Structure formats: C-alpha cells, structure tokens
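In this view, the complex is presented without one of its protein chains, the others remaining in place.
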Amino acid sequence: MPIWSQFPFIDVVMDRIDTGVLILNPQMEIQVWNQFMVTHSHRSAEDVVGRNLFDIFPELPRAWFERKLKGVFVLKNQAFTSWEQRPYLFRFQHNRQVTGGSEFMYQNCAFQPLLDTGGEVAYVCITIRDMTDVAVYENRLKDAMAQLEVVSHTDGLTQLFNRAHWEARFCEEVTRLRRYDGQLALLMFDLDHFKRVNDTYGHQAGDEVLRDVSARLRRLLRSVDVAGRYGGEEFCIYLPHTDLCGGEYVAERIRKVMCRKPVVHEGIEIPISASLGVTHYRCKDHSHEQLIKEADTALYFSKENGRNCWSCFDEQSVNPK
Amino acid sequence: MSIPLLICDDSNMARKQVRRALPEDWDIDVTLATNGEEAMEAIRAGKAEMLFLDLTMPVMDGYQVLEAIQREGHKTMTIVISADIQPEAQARVMKLKALDFIKKPVDKSKLTEVLTKYGLI
Partner (left out) sequence: MSDSLILSEDQRDCLQEVCNVAMGQAGDSLARLFNVFITLTVPNIRLVEAKAIHGELSTMIDAPTVSAVRQAFYTTKGNQGLCGESIVIFSEASFHEIAEMMAYDRADLGSTAEQELLLDISNVLNGACLNGIAVQLEEALSYSPPALIGQHIPVERILDREQLVWDQALSIKIGYSIENKAFQCDMLLFMPGVSLSHLLGILDMLLDDF
C-alpha cells in the first residue's frame, strides 16, 4: 500500500484537485463523484451516487461509451479519449467565463480499471481533465496556420494564386491525368502594351488594371478552373475536364471580356486587350512544363500576329484567331 | 523402452521451459527442432511418438506441421503449446487432430494434468 494512503487529507485532495474523478461499478452506477464533477455538472454527490449514469445523463453517447467501457472491463486495459477527436464526455461549462473562446469545456479522459484481489475489474475510474486552454490556443494556432497557408499561396495584388502555387497544382493535375487519363486545357494570356499603361497612367493605374483583369477573370471561370498570376502582366488558367474546343471557347470569352470595356481608374478610362495562347493535354508523356511551353509559344504567336487574339498550339503550325 | 519425444519451438528458452515442465521420472528420448521443417524430418525418422509443438514459427509453422502429419499419415500424438491463445486458434489445431492445447508460458502442473488425462504417464 502506498505510504500516502493513510494520510488524513487525501479525501480533501480528491475534492480540491482540478480533475474530475468518477467511479462506476459494472452496472454503470456511480460510486464516486468528486467536487470537480459536482461543480461542473451542478449535481451533488448525494444526488448521483448509487444511481445509473445514463439515467442521470441521458445525453451521453451511450453506444460509444459502452464500447469504451467494454475495453476496460473485458480487456482490463486503460482507455483514453482526447479532446482533439472527441471534444468532451460531459458537456460542462469551462472556467474561461471571462476570456471566452469556447462554448464548452474541452476534456481529456482516462478510463482506469480498478481490479479486486481476484484480478477482476470491480470498478472503472474515469478521470476528466479540463483542456479548454490548450484547445483554445491550439485552435487559434490552426486558424493562423490556415491563414498563413492562404497568404503563401496568393498573389497579394490580384488575389489569384501566385506562380509557385499555381504551378505546383498544375503539376499535380497533370500527374493525375497521366495516371487516370482525361482532358485538360491550358490557357496563358498577356495584357497588350501593358508597359505603355504604366508609363502613361502611372503604376497605380497599372495595379488597378491588374486587379480589374483578375476580377473579370474570376467572374468568367467555373469553380473548377484554376487561375494564377504567372508573372507581371501574364496570367495562366488550367481547365480540368476540358478539351481543346472548350479551351478555345474560354479563350475567346476572355479576349472579349478584356477588350469590351476599358478599366476606369480615378475617372480615367484605360482601354485594355489581351493576347492568348491555348493548348491541351494530348498524351501520357506530356509533362506540365511542356504544356506551359506550348501555351507560351501560342501566346507569342498571337502577339506577333496583331494582338487582341488567341492562338492554339499545333505541332505543325500555330494560327491566330 | 523409452518414448521418442520431439519438442518443436523456434525459441531455445521455450524448448527449455517445456523440458523442465516434463515429469522427471518419465522414460523419454528427447529430440529438439527449431522449426516445422526440422520437426517433419524428425517425425519421418521415427523420433516423435509424441510431439510438443509451437504454432508461430519461421520457415514452417505449427499448422503446416499438423497438416503434414495428417497428409503423411504419421501416428504422432501432438500437444500444441502456443502463445496464440485465441479460441479460434485452439479450435483450428483440434480440427487438425492435435491431442490438446496448452497456453504459454507452459507450467508443470498443467502439462502433467494433460499427460495424465490421456494416460501417457
């Protein structure tokens, strides 16, 4: 027997510790209910001891709870629950009544078998620890990490994906295609005479043009299409499940939507237009770098042939339309 | 004449444990095997009127030994001594015509009880 078991204040300690202690017999009747449990459940020990746990707390997830206890009774093994998977066992108020951050007390629970002299499980002791502080901070950290991830993937000016992230996703998509087959169209486009915009109207006007272009682009694309800012005034879009014909259709729509209306910056109208290059996934040994190169070649061809038009990459020739 | 007895287990310690649990005054001629293949060789050589057999072993496991004994028609009486205490494991070895099943770690009283039950001592 441990030396401290005879110590006179042990029962006081049981009621003062910042941990819930609850002991059940095999009939699920409550045997011990310490002050932590009283405080947080608003049920006194006199009220609950000797009564069936599920009668008093019908909201407990009974099937789950019994499965957990089976492990303890049959296997004589400890069991645990963590707030990360199961936020709480009992829906208690937490002590962050002022600082807040959570609706309830997050809990870590341990289920310990208490063996009689014959080695059989006489009782199960459940201890409940308040993990709300940890959970609140961890959840904040997770939110911050998620925000950070968004920021690291996004181009600040246009709110489109930045080049690195767009290219990584495009590469994944092409890898998937090479394994499972399917279709994909790739579009790259460049604003015509963008340098002139910057020189004539100033860089702030140039920024406004880029913002407006990306807004127009977002409105036009499907939710599955993935657009990015490839460089200065160059944009890239891949269209999953889309053949060349579909790619051409989208290219024409982008061309139209860009030149239809000028961008307005501080009351000044700035006319814009775009030149586009289109290509599509054709065979298993097609790499994502190759596709980008093809779209770029077609884009260059559009530039050479009068701008404000789109071209398709073709192994033999490239024709502007 | 002493009884040819074979102990088959991949663990040296387990083989020793079985030997130590055998009745001291029993007139036996003990052969040891460290896997099923060695056991089958010994059985074919007539060194196993009785066999104490482990189940989980490399090369050839206990189930395969029991099958081979049946297939080759040996008269070996097998008592399985295994750590695999699943009821299903016991049912399977009994179906494969093992005489009985003893849980590891083997103790003397249990082994004596089983041997007495079958009139072997």
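Just so it is clear, A and B label the chains in written order, and each chain counts residues from 1 on its own.
The definition used in the following text is that contacts are C-beta pairs under 8 Å (C-beta built on N, C-alpha and C of every residue); 3 or more make two chains touch, one makes a residue touch a chain.
Here the structure is a predicted model, which means the values were calculated and not measured.
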item	value
Sole contact to the chain not displayed, among A:11, A:55, A:84 or A:172	A:84
On chain A, residues whose C-beta touches the chain left out of the figure	63-64, 67-68, 70-71, 74-82, 84-86, 108, 110
Contact set of chain B toward the excluded chain (per top definition)	10-14, 16-17, 20, 56-58, 82-89, 104-105
